[in-house]
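What you see is part of a larger complex, with each chain still in position.
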Amino acid sequence: MKFTIAQIAAILGGKVQGDENITVDKLGKIDESNLPEGSICFLSNMKYEHYIYTTNASVVIVGENFIPKNEIKNTNLIVVKDAYSGFTQLLQEYDKIITAQTLHKKIGIENPAFVASSAVLEKNVYVGAFAYIGENTKLGENVKIFPHVYIGENVIIEANTVLYSGVKVYPNTTIGKNCIFHSGVIIGAEGFGFAPQKDGSYKNIPQLGNVIIEDDVCIGANTTVDRATIGSTILKKGVKLDNLIQVGHNVEIGEHTVIAAQVGIAGSAKIGKYCAIGGQSGIAGHIEIANKTRVGGKTGVNATITEENTTVQGYPAQSYIGFMKSSALFRKLPELNKKIEELEKKLNDSTK
Amino acid sequence: MKFTIAQIAAILGGKVQGDENITVDKLGKIDESNLPEGSICFLSNMKYEHYIYTTNASVVIVGENFIPKNEIKNTNLIVVKDAYSGFTQLLQEYDKIITAQTLHKKIGIENPAFVASSAVLEKNVYVGAFAYIGENTKLGENVKIFPHVYIGENVIIEANTVLYSGVKVYPNTTIGKNCIFHSGVIIGAEGFGFAPQKDGSYKNIPQLGNVIIEDDVCIGANTTVDRATIGSTILKKGVKLDNLIQVGHNVEIGEHTVIAAQVGIAGSAKIGKYCAIGGQSGIAGHIEIANKTRVGGKTGVNATITEENTTVQGYPAQSYIGFMKSSALFRKLPELNKKIEELEKKLNDSTK
């Protein structure tokens, strides 16, 4: 799609500096060396400022605070309040058009799919080829089920939710509105519970609960969410999970908490609202994490965090500042060790 | 299903205190705030005792040692030897009924499935829609293959094993009786082996071995077990693997070892029997772990452990107690550093 610079400025509520009749049809990054003509990009981080004087982009979105150090001859500007927000808004507008042309056009059952006779499909549902919809399952309006998705019995999926190719949903799961699950997501597999026997072997503890996922939840590729032993594993409204995350049985994750890739959350942990958890961190079982907690990458949280709005890091987790200080000294341990040896020597010499 | 309290007490070999004719049809947890009428739960951990005086559950399973601090007016009791074991037994009985009504009823080939002409299917096998069974593959009695499972050529799966939707089994794999593989499990992909070439590039080392999985093995969602370069990668009887675990080529895991989520085991490592490995730990290649070793979460085991029945933790792994002591001092490094500086100052002052 082609737009004039003037049209884009109108969408973003910005002002044009340069030729507003030039057309644009591609998104780019300002630090790309060979942006083609017709590209639009943005300048927000001033470490990239030098690119604006040489870029081939047809137009650059800049913030109203931007004062160029040199003259800009090679490109045109759209001046908005904040360059990054403006560009994000542009991405969203562009995405809306793309989505309308692709995702929204996927309607109906592609052949061959397996839809149980007791399944209920609302208006504008898409069921891709080789998808499997179990008995008594309900798919709300505009739900999009891509090829190779498996949905067991008695599952409820509310309006506008999208399950990409290869998602597996075990029976009795409940999924809210406007959710997006990427390929390879597994919802509702058995929690990891085994009762040790006298001979050292283990007997499976039946996992009779389910998973409840509220509205606006996004789950990344190959992430797994186990069902509860009894009761429910719960992802609250607006939770965002990245790829390859493990969510154990009976875990609860609070509203609008974001979790980066490869985090593991052990059984029955309860994570608050508005938390942010860094990649590859681990949360021990049966502990609680207060609202607005920030957990640094690769952290091992092994105890309940009761105070809201703190940042922790390390293995085991401690305060972020404490971790930074201790880590710096960890590097200096050989030096500290030497100092101690010297002190011992000196003291021995002086007391001889 | 509804049972009277008397019927449940009879199953568990317990005694009723209260009204034995009340019926129960739901499992619950004592700390759930709004347990519906008809719920049964248990009290084992005394930190939850206060809930027993207010719960809406119709009956609570308690141990024979339980002496209530207050009068219990609102619910009924079933008194058994040990509350937790009693509840687990109840779960198992309940699960048996559910399984008989669901899993055991899945029999026959659902359409469309792909079953090679030379494949052999014993009695009561289920092959779900869109499942793929390769040439010369044998499925034992009561094997249940869910939709979207792929089984390559020359695979043997023994009786009662269940492969949930989306499991992939490469050719020449052998799987024992009573195994459960959850969705997304990949068995037998190529081990990671590359021979460095003179120009810095790599050439694949062919992986010509297979995977052997013995009886009673459970594997969690999205876990991967690579095939051997030559010979076999082996999971012995009773091994339990959680989700998102990596098992490298030529690894051997001993009988009744349990491994938590996101653990990685590098090529040719040999893990003993009755071990327990915590989540996100890593085991280096070509090392051995003695029987009954316990590995704490997030540990990096980089050397052979020869002594049985020890507990290790840390990165790199050390004794659990040592790790705890050193970790506590890691937090105090800024303090220790200050002490050293003060000592230096003092000593300098005193020797001036």
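Points worth noting:
Residue numbering begins at 1 within each chain, and the chains themselves are lettered A and B in the order written.
By definition in this document, a residue touches a chain if its C-beta (ideal position, glycine included) is under 8 Å from a C-beta of that chain, and two chains touch if they have at least 3 such contacts.
No experiment lies behind these values; they were computed from the predicted model shown.
The complex is a homo-oligomer: 2 chains are shown here, and the full assembly described by the structure file contains 3 identical copies.
Methods note: only the chains that are shown with their structure count from here on.
Superposing chain A on chain B by their CA atoms means rotating through 120 degrees, a value rounded to the nearest 5.
Taking each chain's centre as the mean of its C-alpha atoms, chain A lies 26 Å from chain B.
The touching residues of chain A, when paired with chain B in their complex, are 112, 114, 130, 132, 148, 150, 152-153, 166, 168, 170-171, 184, 186, 189-190, 192, 194-195, 200-206, 208, 222, 224, 226, 229-231, 244, 246, 248, 262, 264, 266, 280, 282, 284, 300, 302, 315-316, 318, 322, 325-326, 329-330, 332, 336, 339-340, 343, 346-347, 350.
By the touch criterion given at the top, residues 27-29, 32, 85, 88, 91-92, 94-95, 98, 102, 110, 112, 128-130, 146-148, 164-166, 180, 182-184, 216, 218, 220-222, 238, 240, 242-244, 255-256, 258, 260-262, 273-274, 279-280, 297-298, 315, 327, 330-331, 333-334, 336-337, 340, 343-344, 347, 350-351 of chain B touch chain A in their complex.
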